[in-house]
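Structure incoming, see below.
One protein chain omitted, others in place.
After this line comes subunit A, so read on.
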Amino acid sequence: MSSATDSPAAAPVKAQTRYMEALNRGLADAMEEDERVVLIGIDVGAGGGIFTVTRGLHERFGPDRVIDTPISEMGYVGAAVGAAMTGLRPIVEIMFLDFIGVCLDPILNQASKLGYMTNGALKVPIVFRTQTGAGRSAGAQHSQSLEAMLAHVPGLKVVMPATVTDAHDLMLDAVRDPGPVVFIENRRLYAMRGELGVDPLPLGRARIAAPGDDVTVVTWGQSLRECLGAAEAASVSLEVIDLRSIVPLDMETVLRSAERTGRVLVVHEAVQDFGAGAEIAARVGHDLFDLLRTPVRRLGTPSVPMPFNPALERALLPGAHSIADAAAALVAEG
């Protein structure tokens, strides 16, 4: 499947970059740009990361800057926060987003609040790098999309790159950010090819990934590909917006599109209940109550742990067909 930003004219000859390579380049560029940037995590060094995202960085930047840790998330994530407070700019890897359960304190009580509680005297420039992604039978403890939980904590930015360009550019933005950023990759996108440098936008701005007229589809992460697939397949015209970050949330782009279409569908892989889609629906409903032709609709995963069985898993995740159907239903409503 091609990425959102492929333009047919530019595609053929150029060697295209994989999402994972773009991440690797982003990390390398960040380390090149600033001596204080260090990578910390399990097997990020000699092993090159279990998804090979950090491959080669250990050789290039040495073990002082690409630091392997024991399997000790609470300790090393906390240490990375301490290092960020004292002059380094760590990018700390939590291998699977699900593992955040064993090391939430340094993220939600330390990094997110120490700048605030000290009235800006302490700075915590840190990137928590992690990945998620259901759809590969990884089971309930390796498939969760927890961005809403993190976005709920004041002080954290939550970034979810869905394109090759963003994998690189948002990584650089995240490292340059003065505060803590949770950077959530999607492992189903790792092998996706696309071009670097297409339509670059700063962190915090949403992108119109596909223009359309009937329904504004708001999405992020891996779901973007499904939504683009839906846009091609649907009987109605979809305008697909890739949010790129949940915090900051670019409501302006969403509202501008929704004013035109009068219909909004929010699509995400995360569990629907209490999710980021609810926040977006509430804001659209509040700001555009009179302009909306139909109530905002959400399409996420039902509130069940992700089953191991591939057929069940597929059935639970929003896919191009269910998205296209939901969009068509919205248009039929009004």
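Just so we're on the same page, a residue touches a chain if its C-beta (ideal position, glycine included) is under 8 Å from a C-beta of that chain, and two chains touch if they have at least 3 such contacts; residues count from 1.
By our rule, contacts and distances are computed from a predicted model.
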Problem set entry | Chain not present in the shown complex, as UniProt names it (candidates "Ethanolamine ammonia-lyase large subunit", "ABC transporter substrate-binding protein", "Aspartyl/glutamyl-tRNA(Asn/Gln) amidotransferase subunit B" or "Acetoin:2,6-dichlorophenolindophenol oxidoreductase subunit alpha") | "Acetoin:2,6-dichlorophenolindophenol oxidoreductase subunit alpha"
Seminar exercise, completed: Missing-chain contact among A:26, A:45, A:125 or A:318 belongs to A:125
Exercise. Out of A:129, A:142 or A:157, which is the one that touches the chain we can't see?
Worked result: A:157
Problem set entry | Touching the absent chain when the full complex is considered, from A:57, A:88 or A:189 | A:88
Exercise. Looking at A:80, A:151, A:164 or A:182, which residue reaches the missing chain?
Worked result: A:80
Problem set entry | Chain not shown, touching residues in subunit A | 36, 38, 64-65, 69-70, 72, 74-88, 90, 105-106, 109-110, 114-125, 154-155, 157, 177-180
